[in-house]
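Removed: one protein chain of the complex. Kept in place: all other protein chains.
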Amino acid sequence: MTTQTEEKFIGTTRKVTAHQTQNEGLSFEKSAPGKKAYRLPPLDVPEVDPSALLGEARRSHNAELPELSEIEIIRHFTRLSTWNYAIDLGMYPLGSCTMKYNPRVNEFVSRLEGIAEAHPYQPESLSQGSLGIIRLLQQCLLEITGMDAITLQPAAGAHGEFTGILLVRAYHQAKGNPRRNVIIPDSAHGTNPATAAVCGYDVVNFKSNAQGGIDVEALAQAVNEDTAALMLTNPSTIGVFENEIHRIADILHSKGALLYMDGANMNALCGKTRPGDFGVDVMHLNLHKTFSTPHGGGGPGSGPVACKKILEPYLPIPVVEQGSDGLLHLNYDRPQSVGRVRAFYGNFGMFVRALAYTLANGPDGLRQTTEDAVLNANYIRKKLEDLYELPYNTPSMHEVVFSDRRQLRNGVRTGDIAKRLIDYGFHPYTVSFPLIVPGALMIEPTESESREELDLFVDAMRQIAREVEENPQLVLDAPHSTRVSRLDETTAARKPVLRWRKP
Amino acid sequence: MAYPANYRYTREHEWIDVSGSSAAVGITDHAQDSLGDIVFVELPKVGDRVEKGKVFGSVESVKAVSDLYAPASGTVTAINEDLTTAPEKINADAHAAWIMKIELSNPSEIDSLLTAADYEAYAREEAGH
Partner (left out) sequence: MRYLPKSDAERAAMLREIGVSSIDDLFAIIPEEYRLTRDLAIPRQMGESEIVDHFKAAAARNANGYASFLGAGVYRHYRPVLIDTIVQRGEFLTSYTPYQAEITQGTLQAIFEFQTMICELTGMEIANASMYDGSTGAAEAAMMALRITGRDDVLVARSVHPEYREVMHTYAQHREAASGRATREIAYDPESGRIDLAALDEAVTDRTACVLVQSPNFFGVIEDIPAIAEIAHNKGALLIVSIAEAISLGIVRPPVEADIVAMEAQSYGVAPSYGGPFCGVIAAKEKYLRQMPGRLVGETKDTRGRRGFVLTLSTREQHIRREKATSNICTNQALVALMATVFMTVYGKEGIKDLALQNLAKAGYAAKTLGAQGKLLFAGSPRFNEFVLQTDEAPEQLNARLLEQKIIGGVALERWYPELGNATLWCATELTARQQIDQAAAVLAQAPATAAAR
């Protein structure tokens, strides 16, 4: 028998266990009966017996929500927050997402009591502030887009697309025939075909030409009396302006069809050109992209729809109008309206933020913003085009799309380069989109990046290109610096676990 | 993986194993390889009528969906329920993991399908792109 003597503890720089900040469980797992983070004031009215009032409709068991104290809750969510990347931490070059700075004054003014506490059914006479915000934002957005009429009701970009295509449908219907299909380029966001389908249209997928744009001759062949509209993203998802845009509009109009513009990339145009001037009939804006309202981990957004006069009668109800008394009113009496697309008036809190952004910029600021966004994208393009394949050589606007063709020779794909970028302190670009570019790296720096930040990004991308040549496995195993490594998405989808259960 | 010589194939990457007037249908090894880990199989229902060249179901990986096209027309007589809980069986052995069995309504349709040798050449050409 041997006696084991305990080795003397001499200290180590390595932590014995990771601190809670890196090992935070679910709130449910920290719960203990009796802990509380709330205290209600005493009731100033008589207590009631819920069984007597509700009878069978009374809940018999409490929902199993966690029971925690206030300090535990703030630590819980603060710890979780540190596992997120954010614009506030660094460059977030997700192409087509326009991850620009979210000004904090926007947050401040949206929380002013008279604004945050406004109830949508309070009398119009006591809502003149809210209605005034809607009205001024509408005026600004109409001037920026060059359109004639607008609704702010849609809650997000896809919801705006839905609304816009409903307007198109109502317009054709009023002429006796809603028509059958919507033409959508193969470079489009997935929301475009999904929207057309939701609105009852067949989708005609349209192949991009060798420059990644619209083949005008082929379009002329494709458009006919069954065509309700073309849904076009301009600049396109490869960041290229359709310079034959007016011919495109003419082809559609000659057959009675309309031109819908997906305004996801409006950050390339504000103050430099206006969709209303180049032939667009209806479009949506993404206030959470171009107009700086925060993405918040996936939402909320806001997707106003602007249109030409011919579509105005069909806008959702209500619309804000100025009465002869000088006061603003909500008009519900619009017999040709497509109806409501959402309860109340839209994501009003986002209107406040978007208007604050617009006021902070003014005409000169918006133009400079657009110029800087385009400048930044072209700077990245110039600094990386010798190492990464540029599938389309057409001039870039606010974003640049490379492909992983050269890196693929070493077995490294765009998704791997993206993961390695995380180790360098950046959020990845958009991976594998648009679909017309196999292995796409879609980079949109926005105007919010300084030259220093851009140079750091360029350095990281150049270094990764070298790693791909010399040590591809390093890139294939990335990220190396995050709290969790690559996650098993296959098992997540095969055996979905979508909620916590008590062990 | 070898493509069984007694099966016939489609350009949409399904195989069909005919015996008499009935047949088993699945997807090819090339198809499972290009899709990657399969996480879900949308099966038809027993009794459904399927038509040659028309969609009868789909297979999904984490980030892609592929429609399944019937190699021949007929009525569904059986579906492989195992695949609802273990879709990975297609990845493990695509040519054994049948998806549905059908009673052929027009057995002569089989003649126009690809042979194993033709399909293998076709798949190799496609993979080269």
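General observations
Labels A and B are assigned to the chains in the order they are written; within every chain, residues are numbered from 1.
Following the convention adopted for this analysis, a residue touches a chain if its C-beta (ideal position, glycine included) is under 8 Å from a C-beta of that chain, and two chains touch if they have at least 3 such contacts.
These numbers come from a predicted model, not from an experiment.
Touch with the chain that is not drawn comes from one residue among A:Ala306, A:Ala418 or A:Val475, which is A:Ala418. Residues of chain B in contact with the chain left out of this view: 39-40, 42, 60-65.
By definition in this document, only the chains that are shown with their structure count from here on.
Centre-to-centre separation between chain A and chain B, using Cα means, comes to 38 Å. Within the complex formed with chain B, the chain A residues making contact are 489-490, 493-494.
Contacts from chain B toward chain A in the complex involve residues 37, 39-40, 60-62, 87-88.
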